[in-house]
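Omission of a single protein chain aside, the complex is shown with its protein chains in their original locations.
Just so it is clear, A, B and C label the chains in written order, and each chain counts residues from 1 on its own.
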Amino acid sequence: MSEDAVRVEVRGWLAANWDPELGLVEWRTRLARSGWGVPTWPKQWYGRELPEAMVPVVEEAFDEVGAIGVAKTGIRTLAAATILAHGTDMQKEKFLLRILTGEDTWCQLFSEPGSGSDVAGAVTRADFRGNQWVVNGQKVWTTSAHKAHWGLLLARTNWDAAKHRGLSYFVIDMKQPGIAVHPLRQMNGFASFNQVFLTDAIVPPEMIVSTEGDGWTVTNTTLMHERRGADGLRGQPKGSDRPGRIYTEEREEIAVALEPYRWYPSRAGRVDMVLPRAIETGAIDDPVVRQEVAKLLIMARCAEWTARRARAAKEQGRPQGPEGSLGKLAASVVARAAARVHTQITGAGALLSGPDAPAGGLVAEIMLSVPAVSIAGGTDEIQRNIIAERVLKMPREASEDTKRPFRDVPRNTVG
Amino acid sequence: MSEDAVRVEVRGWLAANWDPELGLVEWRTRLARSGWGVPTWPKQWYGRELPEAMVPVVEEAFDEVGAIGVAKTGIRTLAAATILAHGTDMQKEKFLLRILTGEDTWCQLFSEPGSGSDVAGAVTRADFRGNQWVVNGQKVWTTSAHKAHWGLLLARTNWDAAKHRGLSYFVIDMKQPGIAVHPLRQMNGFASFNQVFLTDAIVPPEMIVSTEGDGWTVTNTTLMHERRGADGLRGQPKGSDRPGRIYTEEREEIAVALEPYRWYPSRAGRVDMVLPRAIETGAIDDPVVRQEVAKLLIMARCAEWTARRARAAKEQGRPQGPEGSLGKLAASVVARAAARVHTQITGAGALLSGPDAPAGGLVAEIMLSVPAVSIAGGTDEIQRNIIAERVLKMPREASEDTKRPFRDVPRNTVG
Amino acid sequence: MKFSFSGEQEAFRESLRGYLAERSSTREVRRLMETEAGWTREAWARMNAEMGLAAVRIPEAYGGQGFGFSEQCIVLEEMGRVLLCAPYFSSAVLAAGAILQVGTEAQKAALLPGIASGEVVATLAWVEDGGGWEAEATALSAMFDGDGWRLSGHKSFVLDGHTADLIVVLARGAKGLSLFTVAGAAVERRLLPGIDPTRKLARLVFDGVAAELLGEEGGAAEPFGRVMAEAAVCLANEMVGGAERLREDALAYALMRMQFGRSIAGFQSMKHKQADMLMEVELAKSAAYFAAAALDEGDSDVAATASLAKAAASEAYLQTAIHAVQIHGGIGFTWDNDTHLWFKRAKASEVMLGDAHLHRERMMQAMVEGVR
Partner (left out) sequence: MKFSFSGEQEAFRESLRGYLAERSSTREVRRLMETEAGWTREAWARMNAEMGLAAVRIPEAYGGQGFGFSEQCIVLEEMGRVLLCAPYFSSAVLAAGAILQVGTEAQKAALLPGIASGEVVATLAWVEDGGGWEAEATALSAMFDGDGWRLSGHKSFVLDGHTADLIVVLARGAKGLSLFTVAGAAVERRLLPGIDPTRKLARLVFDGVAAELLGEEGGAAEPFGRVMAEAAVCLANEMVGGAERLREDALAYALMRMQFGRSIAGFQSMKHKQADMLMEVELAKSAAYFAAAALDEGDSDVAATASLAKAAASEAYLQTAIHAVQIHGGIGFTWDNDTHLWFKRAKASEVMLGDAHLHRERMMQAMVEGVR
């Protein structure tokens, strides 16, 4: 199908179907059924099997009329991609549509207190007892667990197998007595994540994804989609300020989804605020400050242009160059530098926090949030390992834990 | 013996024996025989078995009358300490006195092109053929090899033994046909070191130090004395400008010994020149330059005070704290920063070299010499390993080469 | 110059370390930091009764113990290690330092014994809303109205300003800068929410408040500079104490934590980071110790040395804190882990009394003046 043909067809469909006075779920149900919500998906499952390159064409047509797309907040897209790749038809039937409409919310139960960077070191256990899986353990860094209907669960089902082979992957019902969710407060005062305690939580046998022992493969599908979504250029979803029932509902959906992550722009260092604040405070007249601001802006611009270079190469269908793997590490260097420059510009005021503090408390929030950036989603050290091993083809660290039964691997009892 | 008793005795001996019109060798021979030249050494070998703490007392008495001590240039003190610890009586008889008088010059044949940081990886071979050792291989980073009478040689004598157990230690006559010495030119244009090519070079059997296969132990004695001598506070020997035949001879001795290392102060960054040059060039009026100069001076002062703190603790007989292991690494950070600040202060002039260049070419020399400091005598990386393992007791890197026959260990054929 | 502590000093440090470890657990720190005052009279009184901490550097003639800066800096280093929540810096360093520098004999005799015993908690108020750390930025005005002195204006960033009994205030009058004392209760005061909850700051409003002149009228600028240099040295020592504690905790964590089937302390990047941290902290300690000794020995270039020590401590503490959070990984970013308590102190101390840029500039001015 040519670009023009797609454009004509999607425009036609929108002309006939789009209505901003519909309810959000109603519209998205209609949209999902049409195949235009996720046009690259299989025809059998809400898609049209169009190539990636057609996505911008479809999106453009939606933008022309202000039509809203399928739900995208949270980790639902990772859940969908994983189920699409590895799930049974029953699972696809049960979950995919409600993911697209936004009716169900999902969370990811991978990280544990004892295994942060080392996801495959999970020790949460799932034992098959009677006719169901019984899950015990603790998960952490779970976003939205308190709201989620379903969880993507990685658990160990075989302790005699080697580390990566004893894992299985489940979809778990989060609304059950065996699951307790507690907020995890951060050093910046926010609580964006949860700890999830699983005590004899139940998973019916049909809710395993792929087969027993194949959990690491499935996990990698999820993680791959997570990494793809993070090229550092994506902003936070904003919603439209147009009038109409559906826009109101979408704004609410976004606001609820973003609430725990209000501080995310601060953790990146708010480079955008640096020059205006330096001018506003008069610090810009200090040549020493100018040097520091310049160093920061140079790094930030270089990082941004590097990401754009990577994206441009991708859009041209070129093989990915090294520039595509650097975004996360660069962002971390930029964020740290930004926190220092903000401190320097702000002077004594940097001692204060709260609404009366400089920039309404944002400077304090930046200083106390920035440390997250070099840790969350893979520490700087892990990023450097990945760059060295995958991009530069340097030797991998000799593994000391992958070739023996996992029960013999030294590990922390609890984080 | 009390401090006072030592003081009285050494003063008495000096009053009777010191004469600045003696020849250097004649005086030192007399001095060595008296035991006052190396008072901590055994009585049998030119010493008096006095404790370390008495050394400053003796030195003070020498300073009072301007008396010259035993020869100290080059690696002779390491040779002496090693022979004293591991040598046979015949070796001590043959070498020690002529080391102290300065008649013999020594060099150290440890490093090889294929094993820089990894001294124990030496592949120079010594084979016992007929009734003597026959040596073949290549050594590098050898100071004064072209002048040396004797060399301290580390060579592999057993290829079936593990890495550290197949080495032996020899004293080798440097003035023989099997040894060719070539200067090794550095990136800064100087040639302070040699490459030494050994082709069927001969060592008689009585010139092995300790036993066959014990070479690594002996080497460690040499290296330990080398490290002890490097606390970063020692300046270059200067010699006295007094009149008298012996002072003239000493000045010549020092000048000859220092000639290949004229650039050594430059490699440390010449922090002492920074403030005067910043004032002289007017760069000091630039607040950005002031910050950079301050950062450098802070690091340099902190490093100096840390070395003094370590020395003070040692003088008080306290166990060495962590501060004693940091000098080399700190010096390297300081030197690199100094090179940058010199560049910044000098501006366009930093493009020039030679006598008409800024500071008579010293700025260029600094820029091109500083890289040596983080490499020579143990790279920064090796220093960090040592600090982490010895001071902080962190786990050692798993060794991949120490537990199998050395002939099976992967290595470079040539550097 | 002295480059090592004496046996007595080491013994003092050791006993103090044990004492403070018991009295100022992080549990206690967390309890106090959630209170508005940030410290309690009972604990502070007990600490002074048992260890006489506030008295260390106050001369015996005024009820103190008569030790020098080296000893006071041991106290500060150990307090910094445990993030002690007590009005020590405000009262025994800043206020006592100012009174010792400019007070008349009678004023010292009247004011210092209370501070030494800990019964009176004093502080020093000099910075204003503009945030300038230098005395010249002072706008708060002092007027003599026949009856006595009256102060009008405000002060901000005042350490323990909302709880202090006695406030030493820098003010501008007809003859220039002078210091005054004011009863804490006479001032309108408000806690300022801050990034470091273990050390409270307040904003004070002076609405024609009656004040006593401390020392001579108009002569405060120069001795105040000395007070600031002393305070910088004291803070630097407190900071290196915190930095060392963070470093040690991060090392202990790395040695204990297993990932990928091995201790993370075995990873070379971790080893190198820890080696760098050790170097940074030890270098900053050397400067802090040297500066304290320089104060005791009456060195002429104390201004440069004090600023050097503060700048070095700022960089080392903050860098150590950043590394420490990073080494702990995700857990280090949580509220329940203690690392952030020191991180916040590091960040606040970096700013307090002027940041590293300011002190480097001060240092250079003093050094260039010395050379030219």
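Here is the rule we use: a contact is a pair of C-beta atoms (placed from the backbone, for glycine too) under 8 Å apart; a residue touches a chain by one contact, two chains touch by 3 or more.
Here the structure is a predicted model, which is why all the values come from computation and not from measurement.
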Of B:Pro42, B:Gly347 or B:Gly360, the residue in touch with the unshown chain: B:Gly347
Of A:Arg242, A:Lys295 or A:Lys403, the residue in touch with the unshown chain: A:Lys295
Contact residue for the chain not shown (choose from B:Val6, B:Val38, B:Ala126 or B:Val140): B:Val140
Missing-partner contacts on subunit C, residue numbers: 267-269, 272
Interface residues of subunit A (partner: the chain not displayed): 275-276, 279, 284, 287, 290-291, 293-295, 297-299, 301-303, 305-306, 308-309, 311-313, 316, 318, 322-323, 326, 329-330, 333, 381, 383-385, 387-389, 391-392, 394-395, 397-398
Absent-chain interface as seen on subunit B, which is shown: 111, 113-118, 121, 140-141, 163, 184-187, 189, 288, 336, 343-344, 347-354, 356-357, 364, 367-368, 371-372, 374-376, 379-381, 384, 397, 399-402, 409-412, 415
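In the analysis below, only the chains that are shown with their structure count from here on.
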Whole-Å gap separating subunit A and subunit B, where each centre is the average of the chain's CA atoms: 56
Residues of subunit C whose C-beta touches two or more other chains: 270, 357, 361
In subunit B, residues with contacts to at least two other chains: 287, 291, 398
